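Let's turn to chain A:
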Amino acid sequence: MAILNVDRLSKHFGGLLVVNDLSFELNEGEILSIIGPNGAGKTTVLNLLTGINPPDSGDIHFQGQSIVGLQPHQITKLGMARTFQTLRLFLNMSIIENVMSAAYPHTKKGLFDIIFRTSGWRKEEAQIRALAQESLSFFGERLVGYRFDQPAYSLSYANRRRLEIARAMATKPKLLLLDEPAAGMNPKETLEITELIGQLRDKGYTILFIEHDMNVVSGISDRVIALDYGQKIAEGSYQEVVENERVIEAYLGRKQSVWTKA
Partner candidate 1 sequence: MSVEKNTQPTNPESESSGDPRTGASPRAGDSPRIGVDEWVAQADERKQARSGFWGTIANRWETIPVFWRIGFVAFILILAPIVTNTTPVLSLLDISNNDFMVRVGATFLAFSILAIGLNVVVGYAGLLDLGYVAFFGLASYGYAYLSSDFIGAGVHVPYFISIPVVVAFTALVGYLLGSLAIRLYGDYLAIVTLGFGLLFFQLAQTLTRVRFFWLERPVDLTRGPNGINNLDAIPLITSRIEESIAYGYIYLFGSTFTPTIKYYFLFLIMLGLVVLVVHHMNQSRLGRGWRAMREDDLAAEVMGIPVRHLKLMAFATGAGIAALAGATFAAWQGNVVPIRYNVLALINLYAMVVLGGLGSLPGVIIGAFIYTLLPEILRNVVYATTLFYVGGLIGLVAWLEPSKRLVMVLGGTFLAGLLLKFLVNLLWPGFDTGVAPTEGFFLNQWAQSWLIIPANFTTAGNLAIGAGIAALLATVSIKNWWRYVFLGLTIYLFGFAWETRLAVEPSVTRILVVGASLVVLMITRPQGLLGKLRVEIL
Partner candidate 2 sequence: MNKISKSLLVLLLLFTLGAGVASAAAPVFQDGGQEYIVQADDWLSKLADKNYGDVLAWPIIWEATNAKAAEDDSFAVIENPNLIEVGQKLWIPDTGAAEAMMGDRESKAGINIKIGFMGPLTGGAAFLGQEQLNFAKTAVQLFNERTGFNVQVTEGDTEINPDTGKIVAERFIADDSVYAVVGPAGSQVCEATQPVFEAAGMVQITPSCTRISLTDPGTATFFRPVPHDGLQGPTDANYMMNVLGVTSAYLVDDQSSYSTGLTDEVEAALTAAGATVERASVTQQDTDFSSLVTTIVASNPGVVFFPGQISSQLGTLAAQLQEQSYGGTYFLADGGFDISWVDTAGEAAEGTYLSFFAPDPHFVLQARDLTTRYEAQYGDYGAFGGPSALSTNVVLGAIERCFNADNLTRACVVEETAATNLADSVLGIPVSFGAGNQINGGEFFIFQVQDGNFVLVQ
């Protein structure tokens, strides 16, 4: 069953058509990757999906409900979470608070409970903390224990990427949107990220991710969409897409396959 339906989505900035008549759908439990050269409009697709930018035309259905025109936080509350290509952590907050803050959409204790610290509030707070610890322990020993109370700016680059994913997980999403999760990582870390994405699917998340690094894409994608100038130029299994002539042309401008090794 399709968790996400994107129907004839278009977006332009000024005179530039960034996303052009894009349609695709995403099934539950699937890993879909979107590839494309720089400026192909990949990040914009994510921005449209999460409500940061409104589309000019077209429709997006998430779990059968149209989410066009909703605020980003409302969309997140429905079960869609994302990470950013340029990391956007809450740098001066502690690591665990970064994750705990993302529990906002599915917690609901109001001002009264907060001020009087009712038992309901304490229970909820304990749940949030447990959830945050669980999300963080997903990455092994790296982000747990004494690190909980360290400020996020103290983390290394790779750990920041992991923290972003943990933060997104804390919103209890059904669909995770990852924007170039392996950007800036060394080969070893990239490999690890690839495995992680696989594990995420095993935990029941549906995943849509954008990636440059073909090693990541090839390893785990169920399906791949290639974008160029905001248009879908190919869709299918990894193999099908990378062998598609238009894709090769878009990437290299000549007919030569370089990704056949996988």
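How were these picked? Simply put, all candidates are chains of the complex that A comes from, given by their letters.
Some observations on this one:
Simple rule for what comes next: a contact is a pair of C-beta atoms (placed from the backbone, for glycine too) under 8 Å apart; a residue touches a chain by one contact, two chains touch by 3 or more; residues count from 1.
Source: prediction; values computed, not measured.
Only one option in 1 or 2 touches chain A in this complex, and it is number 1. Only residues 50, 52, 71-73, 76-77, 81-82, 84, 86-93, 97-98, 100-107, 109, 111, 114-117, 121, 125, 128, 146, 150-151, 153-157, 167-168, 171 of chain A touch candidate 1 when the two sit together in their complex.
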